[in-house]
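With one protein chain removed, the remaining protein chains of the complex are shown where they sit.
Per-chain residue numbering starts at 1, and chain names A, B and C are given in the order in which the chains are listed.
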Amino acid sequence: MSEPAEFLALALVKAAPLIFAALAGVLCERAGILNIALEGQLAAGAFVAVAAAAATGNALAGLAAGVLAGAVLGGVLGFAATRFGVDQIVAGTGLNLLAIGGAAFGLVVIFGQPGASPSVASLGAPGAHLLIATALACAFALHLVLYHTPWGLRVRACGENPRAVASAGLDPKSIRLLATTVGGALAGLGGVYLSLGELNLYSDGMSAGRGFIALAAVIFGRWTPLGATGAALAFGALSALQFILQRSGVPSELMQALPYLAALAALAGIAGRARAPRADGVPYVE
Amino acid sequence: AGSSISKASMRLGMVTDIGGLGDKSFNDSAYAGLKEAKARLGAEIEVLESKSAADYQPNLTALADEDYAEIYAIGFLMNNDLAQVASNYPQRRFAIVDAVVDRPNVTSITFKEQDGSFLAGALAAMVTKSRTIGFLGGMDIPLLRKFEAGYAAGAREIDPRVTVLVKYVGSFEDVASGKELAGVLFNSGADIVFVAAGKSGLGAFDEVKARDHDYVIGVDSNQDALIPGKVLTSMVKRVDVAVFRVARDARERRIPRGTLELGLAQDGVGLTDFAYTKAIVGAAAIARLARLRRAIIDGRIVPPSTREELAAFRPVALR
Amino acid sequence: MRTAAIGGVVLLALAASAMELAGANPLLGFYALLRGALGGPHQIAETLVQTTSLLFPSLAVALAFRAGFFNIGAEGQLVIGGLLAGLLGARLHLPGIAGLPLVLSAGALGGALWGGIAGALRARFGGNEVVATLMLNVIAALLANYLVVGPLHSPGAVGPETAELAPSLWLPTIAPGTRLTVAMPLGLLVAAGVALLLSHTVFGYELRASGANPQAARRAGIDQQWIALAAMLLSGGIAGLGGATIVTGVLHRFNVALSPGYGFIAIAVALVGELDPLRVVFAAFAFGILQSGSLTMQALAHVPKDVVTVIEGLIILALSARRFAPSAGRLRADERTG
Partner (left out) sequence: MNVPGRAALELRAVRKVYPGNVCALDGVDIELVPGEIHALCGENGAGKTTLVEIAAGELRPTSGSVHAIGNVGLVHQHFELIGRLHVWENVVLGFEPRRGVRLDAEAARARVRALSQSYGLELDPDALVEDLPVGIAQRVELVRELARDPAVLIFDEPTAVLAPAEIASFFATVRALAARGAAVLIVTHKLGEIVAYAERATVLRAGKVVARFGKGQIELDAIARAMVGGEIPALAERVVTALGMGLVARDLEAGQGAHALRSASFEVRRGEILAIAGVEGNGQSVLADAIAGVVPSVGSLELEGTPLQGGARERIARGVRTIPGDRQREGLIVSWSLVENAVLGDQDRPPVRKGIAIDRVAAGRRAREIVERFDVRTTSIRTTVATLSGGNQQKLVVGRALAGAPRLLLAYQPTRGIDVGAAALVQSSLIAARNAGAAVLLISFELDEILALADRIAVIYRGMLSATMLRDAFDRGTIGALMAGAQRAS
């Protein structure tokens, strides 16, 4: 492979899970629910997909199960946030521990071994490529949904002023619940990409902070699907670049810090005046 | 009869470092040694895992408070805490892997990773067709640099013109990045990559599967069977053997023996036996590896364990 | 309130079934949790050690949140604080009287610097603090590893850590034979200080006003850029001081694994404590029980580490429903339309 082609391919590979998670973040936050459990949703999606693929021998069944797992976790967050009015950050912290610990424990219960699962049926290279394309397609789809459908309008309204939504005769709680569930499903798909797309196993800690980087991408992208996708792609490109540039002799940590330093620098310039949805993270109580 | 009573009463305890069980590395290897002690010596075993550096001391203390015949601290990260606990509990016996704790009731077990890695590098340099080989590390820490330095020196010993590409994942857990970085190494011309990256290494193993003429070298445990034919060999570090040996000593009430430095001579480190790759490696190379091994044991070759030592390393050029 | 109580019971039941599934006795598990945390003087001391380690970053988070600054970066600030304290401490040969304050100040300074970067980015460019602090966390970890292993490597250190500090630089213990040091009263002092600062000083008043309603604060002549910067210097300083107390009080050296994520758990602690410094102390104690008792769950009740994590997650989830805690989101709620 030529260097530029390798770089581009690698950038896309790195970006794909970030895109899924960032889109999930965009959807949830536009509805007014701060989803810091993206990391846990990635892990849950990745693990459950592997477990289901192992049980059925079918990678597609794994994919479906992984998406479902993400959706369930998203739903739990949405439910807790709308019905109990919980603090979304605290709940998200709890859900992250729950999902990551649960997956680690699941390895022992289901596969009888800690740390990492054995190899299972994966989606293979075509599947991974298809998932990358899906990530990009999801970005456009979410853009269309948010800005060109009635539901999207309602979601955005919920993120700004749920009382106004209620006084328009709608139920902001159900809208938020649906948004977090769909968001969770997207993040779950990101997890599936990691475990069954790029690889064929689940390993503890394999989400490796991607959920948090996705949170940053949401903000960089100013809470828009296309913007967040752009930010995720930029993160992917920077990671790819650091992979390629690493050389013996140059401190590896310096190279590894590159994407984060770049983001910090960009913050000073580009994303200065980003504004969160007004009701982002604010519980709605009648 | 007497022996069966004492058999039943021996308890062995182990505290893992933050990597925990399932790392397919020294924690698992140590655990295997413990399980062997359970099977062969009838010991009762207990494992406590740690979530941070602050957990080591409470975990060690929890075990020391009970009647354990031997308490293992697995990992160099625990050296200070073990020193502390060992002096608080002079009547208990402890052992630590990968670090030296100078206390009368502690057995320290260390390995000459650079020696085994030297052989791995030599093998890679003999097998490579592209004259480029790779090293994939987990985190850039002194322990890993022993692997890196030994490996590069081994390659230099065979052929100074072989290029050694080095990359670090920055994590022992990021499987996807491990795969991607392995891909970068292979795409940059390396056809053999020595993978010392914990769970991140699983990704490298996955990457090599689809590549016809590329190979990996495993680490710590025998990983040859993970992808038969694609793992040239594994540079094993027999923590299990050491753990078992210490348990047997405890069983026989031998006094602790200070530092146990395990190298090639003690079979503490070494390469596996090419069960699936004899055809690729070839008998000549295997013979040459045996000669190199002897040379290291005899002290004619001293593999470097840091980058500085590597810079100063000159091939001995055995013929 | 009743639904929250029901939710709590359900979550505890889930925790019990997780233990059951792991082949452990749930009753024994919960008993072990409590015994491990509070079962004796040693256990209580360890719980207080954990409480203290959590308290500093939690106060840091609470202070920043009160200023409307969403500091997700206490973890990085703590690491840098610990790093500076460790690097200096390992090289310093001074009596404790002079050396300890120096080492602790170095930690506070490091944390302040790290928090100050995020504060300055927002004050100067309006850069989003969540992104800044998230990025700074990763950079802190990489920087620590680089310095400790690379250019500032201490001879003799095997792992990613500094050499041991001279015993004169260890924080004095307050309960002999335990790791409980004066870090705890120091933490309480900081909590009291933050409480006083917020409720009794002009600076605290202006800080709270900026957090509660930036527009009204601006009209009241409050310089929000200065507040953002000052709040982050302070917040980072407190987290950094916390890192320094772990180095001087618990580990006696800097180690890259010095925190199991205290800075992240601190966010939950601060919010459960409703951003009130004194209530944060109690919240930190509750989380301290969880942290230290969970070790005994492993040892005594044979609950695997991962199940312990699951149970922690469930308990935190239960705590989140305790009340409508004023998250930063809610602080922003004062800006209403119309």
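Heads up, the rule we're going with is that a residue touches a chain if its C-beta (ideal position, glycine included) is under 8 Å from a C-beta of that chain, and two chains touch if they have at least 3 such contacts.
Everything numeric here is computed off the predicted structure, so don't read it as measured data.
With respect to the full assembly, the chain omitted from this view is in touch with A, C. When the omitted chain is restored, the residue from A:Pro4, A:Gly112, A:Pro126 or A:Pro150 that touches it is A:Pro150. Only one of C:Ala209, C:Ala228, C:Leu241 or C:Ile311 touches the chain withheld from this view, namely C:Ala209.
Residues 148-150, 152-154, 156-157, 160-161, 163-170, 277-278 of subunit A touch the missing chain (whole complex, contact as defined above). What subunit C contributes to its contact with the hidden chain is residues 200-206, 209, 212-213, 215-223, 326, 334-338.
The rule is short, and it goes like this: only the chains that are shown with their structure count from here on.
Taking the mean Cα position of each chain as its centre, B sits at the greatest distance from subunit A. By number of C-beta pairs in contact, chains A-C lead all other pairings. For this pair, subunit A with subunit C, the centres built from the Cα atoms lie 26 Å apart.
The centroid of the Cα atoms in subunit B and the matching centroid in subunit C are 35 Å apart. For subunit B, residues touching at least two other chains, in rising order: 20, 140, 170.
Contact with two or more other chains is made by residues 114, 251, 253, 256 of subunit A. Taken in their complex, subunit A has these residues touching subunit B: 1, 6, 10, 13-14, 17, 107, 113-116, 119, 125, 194, 198-201, 203-206, 208, 239-240, 243-244, 246-248, 251-253, 256.
Contact residues of subunit C toward subunit B in the complex are 42, 46, 49-50, 53, 142, 145-146, 149, 153, 157-161, 164, 177, 179, 246, 250-253, 255, 257-261, 292, 295-296, 298-299, 304-305.
Subunit C contributes residues 3-4, 7, 18, 21-22, 117, 121, 124-128, 130-132, 134-136, 138-139, 142-143, 145-146, 150, 264-265, 267-268, 271-272, 304-321, 324-325, 327-330, 332-333, 335, 337 to its touches with subunit A in the complex.
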